[in-house]
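What you see is the complex with one protein chain gone and the rest in place.
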Amino acid sequence: MTTNASQCSSFQINDYRSDLKPIWCPGCGDYGVVTSLYRALAHIGRPPHEIAFVSGIGCSSRIPGYTTAYGFNSVHGRALPIAQGIKLANPELLVLVAGGDGDGFSIGGGHLPHAVRRNMDLTYVVMDNQIYGLTKGQLSPTSHRGVHTVTSPEGSLEEPVNPLLYVLAYGANFVAQGTPADMPGLSAMIEEAIRYPGFAFVNVQSPCVTFGPPEQQLRAHKEGMKSLVSLGHDPTNRVQAMSMAQAYGHELYTGVFYRHPDPPPSYEKLVAERQDHMKATAVPRERLLDRFVQH
Amino acid sequence: MTTNASQCSSFQINDYRSDLKPIWCPGCGDYGVVTSLYRALAHIGRPPHEIAFVSGIGCSSRIPGYTTAYGFNSVHGRALPIAQGIKLANPELLVLVAGGDGDGFSIGGGHLPHAVRRNMDLTYVVMDNQIYGLTKGQLSPTSHRGVHTVTSPEGSLEEPVNPLLYVLAYGANFVAQGTPADMPGLSAMIEEAIRYPGFAFVNVQSPCVTFGPPEQQLRAHKEGMKSLVSLGHDPTNRVQAMSMAQAYGHELYTGVFYRHPDPPPSYEKLVAERQDHMKATAVPRERLLDRFVQH
Amino acid sequence: MSDLVIGMAGAGGDGIIAAGESLTVGATLDGYHVIMTKSFGSQIRGGESSCRVRVSATPIFNQGGVLDVAVALNWSDFLKFGAELPVGPRTIVLYDSESHLDPAVLPVEGYSEDRAFSVPITEMARKSGGGDRVKNMVVVGLLTGWLQLAEGPTRKGIRKRFGAKDPAVLAAAEKAFDDGRAYAAANPIAALPGLGASGGAAGTNMLTDGNEMCASAALFSGCTFFGGYPITPSTEIMQFLSREIWKYGGSLLQAEDEIAGIGAAVGASFAGKKSMTATSGPGLSLKTEVLGLASIAELPLVVVNVQRGGPSTGMPTKTEQADLYQSVFSSHGDVLRPVLAPTSVADIFGVTVHAFNIAEEYQTPVILLSDQEIAQRKESVEPFDLSQFPIVSRREPTAEELEHYQRFRLTESSISPISHPGMAGGSYQGAGIEHNEAGSPTASGVMHARMNEKRFHKFAPLYERRDLFLIEGDPQAPLALVSWGSTAGVCREALRLAEDEGLPVKLLVPYLLYPVAEKVYQEFFRGVSAGLLVEQSYQGQLYRILRMVLDLPSGFESCAHSGAIPFQPSEVVDHLRGQAEKLGLLEPAAAAAS
Partner (left out) sequence: MSDLVIGMAGAGGDGIIAAGESLTVGATLDGYHVIMTKSFGSQIRGGESSCRVRVSATPIFNQGGVLDVAVALNWSDFLKFGAELPVGPRTIVLYDSESHLDPAVLPVEGYSEDRAFSVPITEMARKSGGGDRVKNMVVVGLLTGWLQLAEGPTRKGIRKRFGAKDPAVLAAAEKAFDDGRAYAAANPIAALPGLGASGGAAGTNMLTDGNEMCASAALFSGCTFFGGYPITPSTEIMQFLSREIWKYGGSLLQAEDEIAGIGAAVGASFAGKKSMTATSGPGLSLKTEVLGLASIAELPLVVVNVQRGGPSTGMPTKTEQADLYQSVFSSHGDVLRPVLAPTSVADIFGVTVHAFNIAEEYQTPVILLSDQEIAQRKESVEPFDLSQFPIVSRREPTAEELEHYQRFRLTESSISPISHPGMAGGSYQGAGIEHNEAGSPTASGVMHARMNEKRFHKFAPLYERRDLFLIEGDPQAPLALVSWGSTAGVCREALRLAEDEGLPVKLLVPYLLYPVAEKVYQEFFRGVSAGLLVEQSYQGQLYRILRMVLDLPSGFESCAHSGAIPFQPSEVVDHLRGQAEKLGLLEPAAAAAS
């Protein structure tokens, strides 16, 4: 049933686009993300039914429904645990995970380090708009200090989360950042993340046109973004990556922050080895209780 | 009611020790931690009733009960949120938080980045024994890859959490590591952490003699520990601190990894300013609803 | 006609909500009773939107049913709201002439052709100079005109709304409003006789929603800590407090999730402060474990749960009353946690104050079970005297009691004086672990039984609180209605309708849902042979809970359905009439009424 990824795919963008009309506001950055994803998937060419696409809750988390993959728009913050269960249950599947900054770094933030350190072959795309979109404009964990929102009318008193730095510290082997202001870059990056064996993280600066901060809109991105390649960044150096990541929130660096040049085996590979190695010792089902007999 | 911290305290160790007999196994590292804490508190000299001491669940989380402070042995993983509520409700209190590696980095791991970035004046001491003690020996988030425990009888397949690196990435302004193998060092470190204004984190390598790994016992600590001072580490450099922290799990470095030389104002200070600044605009209680009248 | 329901719908950008709000503000200013609800399509922004405005000269308790006046700026958007904007044969249907539809062939079911009117709304808007943006003000002009609402207050409402903006915008809005009024004057509709005088004092009523009223009551009660996480439809409570609480020396934490939100609130309570969290179903589910901690640690805490459609993420913007089981029974082990429910924007104030008082008095978490309808509808509220609400604070130990202080001392009332950090002599260990009187961990079954008993027994006085119930109607009536939450408002009106037609009915509305105050119900049910418990949940949750401890009258039935679509008073009366017929109650009752 499984088709291997191949450079020359027989699938088109439209094979991944569903009929459902997005609920997103006109101009929302998430349109760019889903379009980039269609492109990446069409290049990769796995049939849609072999893809499981999990999300949490939020505007961004509606994304699976706009694809023809098996989607699971689950509950707020729990996309990563669910995706890990799917991957372990069926390692053949291509498993995608997506959601918002609130979903991933606030309520779901406790799952992230563990998903990273287990290193299953998942791709996690966060649409980071520095705001809670779906609930209409509350402070997000990536909102700047001092920002005024409906829940911080007097200004936020907290330093924001730095998702890039966190994920690097957690030991992720593929970490990148993109923006729909650079669609070719974004879709290439998502494609690379999906092809990367092991846990891959893509933070997308995806503007919320309705509630998001002004410096966080497409126009500002187009003006301010700097590609890491152009800065001469070496993506095989985790310490350098962490130092570049410190600029999160001040500079918009795009591209791959870190890519482990020699990807370690994924968790599900190790599990498969273990299963292979142990299956010979399985007691037949009907004799499962024999071990308890005293004799 | 509040006594300010002073160099010359009128309190003794025994003022902080309660009558309750610890449930800990003979030889457990946590005895050393509580003793160091008594010493630190006696130096600092805040009356016990002005201290609130919050923990989660685990062997280590029993620690508040062995002190004369107001203790709250809450539920597994939730010590930090509770402590933040206490601190905001009464910033005059000295608020201590403690627990195990499972409590703090597994079930409670989602609260840690947010506690750090809010930067309230709390001291968080983790008794990191790389095992689940209270529940009798399961894999912990800090257990080494490959380790055999009752829940990983075939060996763990995951990279461990690196608490020091994580907390540094979260932006903590005081990060240290100690061991009961060096009691004077440990109590000095805890004392400094408590005195430090803002969120302070102390990771204690506290051996579990009953279920813990052999390389994680007092004797091994005594042989292997290296003080950061002796290594010439500069604790004002966060990037260097992160690089030293990478050795977690391989080397036992003790001392202060990072200390922000110029502590930024704590969250509760900013709140107090806001309260002061806004209190003049308060409508009297009995006229609270006037704002809704249409005229 | 002294009671009208107007429903309107339009596309994103049509400003239909602004029209409804202007009308609502105007009618409130003029002393009418008003309830306004809004509804949106699934688009986050820019999708279709609608509102319902009910205006009445007499008190009203729910959003009403079939529309008296329907306004369709375009039909495709109007129809998307289906059962939320029900049209009947008596509905006056007004629609924009832009649709070029003949009144005979409108795409909506069940209307009467002779009550349908094509109105050149867009045309007037364009003529007024404000363009399509002021279509909504034309609508406001038309409606105030036909309903013969005083012009002044609505104009004031419009000025309030647009005054802060560009003066040209305001001028265009006022022009459109005037043109709408002029059109109405020139084209009277016989079937729309005008509302009649409000009878109420002008310029004194409040206008707000349940969430803001609840948050205000929290401040009034002395709440100085809020910990929470945003979730529809509760977020406005946090948003209100994030503007206000600092002024009262309090603080607010937008936490990383619901668990941390309630965790911080429990911490603040441990530290001696009145404390609160607010959420909706999914958040309440997450708070379950810490709720249990607050119960065993005996810490006061108010948890507001604004119900929405469930299960799971369900229907975030629709109302339902299906979180009662969760509120009463969630968290493992034996726990008694009081649950209170308001029924309107007016009474949520007092019920919130009660919630704080009960939390403090009994050292317990209390769930305040609001619902989306109450929380988010705008309602005119007559001013009331706040001094009627006494404020209760937790019982702290006296100096004498501090001498050999035991936090969980077994007292006669089972309530133990509670200390807090900072209080010399009061140190103790709070814990989720079972404990002895001093607070030290125990594994003794005997102590566990004693502490369970304490934690239940302390609530004994709550069972006697008749003030936490509203009883209306003839005390001797053999038919009974029981209802709670926003549906209680429906039943209050159903009661009046039923009385009008001579049905012998009475009504009980519990603000205290749990524990079940058996005596209050027993007295109420004395002589009752049939009736209904009306609530918006598939399972009829309160009905089942009452059965747990009460033997209900044999003809007393559950009348329940899933949320989102509100009950109608007439529907309830139909049921009651059916019951009355079966019981042979109808003739004598009708006779008595004549």
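To keep things simple, chains are lettered A, B and C as they appear, and every chain counts its residues starting from 1.
As a convention for this text, a contact is a pair of C-beta atoms (placed from the backbone, for glycine too) under 8 Å apart; a residue touches a chain by one contact, two chains touch by 3 or more.
What you see is a predicted model, and the numbers here were worked out from it, not measured in a lab.
Undergrad: According to the contact rule at the top, which chains on display are touched by the left-out chain?
TA: Missing chain, whole complex, touching shown chains: A, B, C.
Undergrad: Which of B:48, B:71, B:133 or B:212 sits in contact with the chain that's absent?
TA: In the complete complex, the chain left out is touched by residue B:133.
Undergrad: Would you indicate which residue among A:41, A:59 or A:82 is in contact with the undisplayed chain?
TA: A:82
Undergrad: Determine which one of C:114, C:382, C:453 or C:581 touches the chain that has been left out.
TA: C:453
Undergrad: Touching the hidden chain in the full complex, which residues of subunit A are there? Just list them.
TA: Residues touching the hidden chain, for subunit A, are 1, 20, 47-52, 54, 57, 64-65, 68-75, 78, 80-90, 92-93, 110-111, 113-114, 271, 274-275, 278-279, 281-283, 285-286, 288-289, 292-295.
Undergrad: Touching residues of subunit B against the unshown chain: what are they?
TA: Residues 23-26, 28, 57, 59, 75-77, 106-107, 109, 132-136, 138-139, 141, 150-154, 210 of subunit B touch the chain absent from view.
Undergrad: State which residues belonging to subunit C touch the missing partner chain.
TA: Residues of subunit C in contact with the hidden chain: 42, 82-84, 280-282, 284-286, 288-289, 292-293, 295-297, 305, 307, 309-315, 317-318, 320, 322-323, 325-326, 328-335, 431-434, 441-446, 448-449, 452-453, 456, 537-539, 541, 544-545, 547-549, 561-565.
Going forward, only the chains that are shown with their structure count from here on.
Undergrad: Roughly how far is subunit A from subunit B, going centre to centre by Cα mean, in whole Å?
TA: It comes to 31 Å between the two C-alpha centres.
Undergrad: At least two partner chains per residue is the criterion; list those residues in subunit B.
TA: Expected reply: 110-111, 113-114, 271, 274, 278.
Undergrad: What are the residues of subunit C that contact at least two other chains?
TA: As it turns out, subunit C has residues touching two or more other chains at 246, 256-257.
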